[in-house]
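Okay, so here's the structure we're looking at.
Only a single protein chain was left out; the remaining protein chains are all shown in position.
Let's turn to chain A:
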Amino acid sequence: MRPILMKGHERPLTFLRYNRDGDLLFSCAKDHTPTLWFADNGERLGTYRGHNGAVWCCDVSRDSSRLITGSADQTAKLWDVQSGQQLFTFKFGSPARSVDFAVGDHLAVITTDPFMERNSAIHVKRIAEDPEDQVDESVLVLPSAEGRKRINRAVWGPLNQTIVSGGEDAVIRIWDTETGQLLKESDEEVGHKKAITSLSKAADDSHFITGSLDKSAKLWDMRTLTLLKTYTTVVPVNAVTMSPLLNHIVLGGGQDASAVTTTDHRAGKFEAKFYDKILQEEIGGVKGHFGPINALAFNPDGRSFSSGGEDGYVRLHHFDSDYFNIKI
């Protein structure tokens, strides 16, 4: 089907997120307002005004009532999804790069960038049932092993027992959420060679995929941190996602705008590439963006996906029936 082009942001997209029901799509961009869209027809529902910097990441609670956003204005904010009201603001001394609600939505993990004299860090916040009771204190702060390097994404592991993080030093780490100890690090031999840009987990928390500037994406076992699969492509990977329905992987990325020398948009390969998850073979590509793809998200029903680009557009793709019959 023709993709739906969603023009609502004035700056490059940074993150896309569906709610659990798959009817809402949240988008974050370098302009300061996260936006909410209908996931079916791409109609804009509203915006969340209040941030004073690029918004890097967001997450929505299981019941679609709360939204959490992390921004370069050194805050993470809790919002009421329906009214668009700010409920609470977590203040940090440095930009908040990634946010993720835990199972049960009582906890959230927020990563902060290295800034001034601060090193990068992973914060765990308790999310109160009633916003009146919300406090700013962190339950746990994980000392970053990456130091001056950025942590690009941190997510919860199975049963909130672990946190998985990945960032500029190309190492994936698994932390114990009880003790704050570092449990596992990815193997240097088989791991990524350049910065990890994105991390996305399977619906059942059993495995996750990482995308990296080393032009590859890798699939890992979330409990053991065993490398399962590697998907190689020709351009740096900025965004990854997995189909919840079929064994498909989508990679997005593209040559840095500064490195694209020719006038031809084909040079950058701004394509969302589909791979067979098991066979690691490329099965197709979706073109359309005229800048690198920064964000990808699959609808939880597996029947549509959306991509957000450096070009400031979100493209919403509903699959044709042919897609479900791909045989390789």
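Methods note: a residue touches a chain if its C-beta (ideal position, glycine included) is under 8 Å from a C-beta of that chain, and two chains touch if they have at least 3 such contacts; residues count from 1.
In this text, contacts and distances are computed from a predicted model.
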**Request:** Pick from "37411_t:CDS:1", "N-alpha-acetyltransferase 50", "Eukaryotic translation initiation factor 3 subunit B" or "Tax1-binding protein 3" the UniProt protein name of the chain that isn't shown here.
**Result:** "Eukaryotic translation initiation factor 3 subunit B"
**Item:** Options A:L5, A:V135 or A:L159, residue touching the unrepresented chain
**Value:** A:L159
**Item:** chain A, residues in touch with the chain not shown (by the definition above)
**Value:** 20, 62, 102-104, 106, 158-160, 203-207, 221, 223, 228, 234, 244-247, 255, 259, 261-262, 264, 266-267, 277-279, 300-302, 324
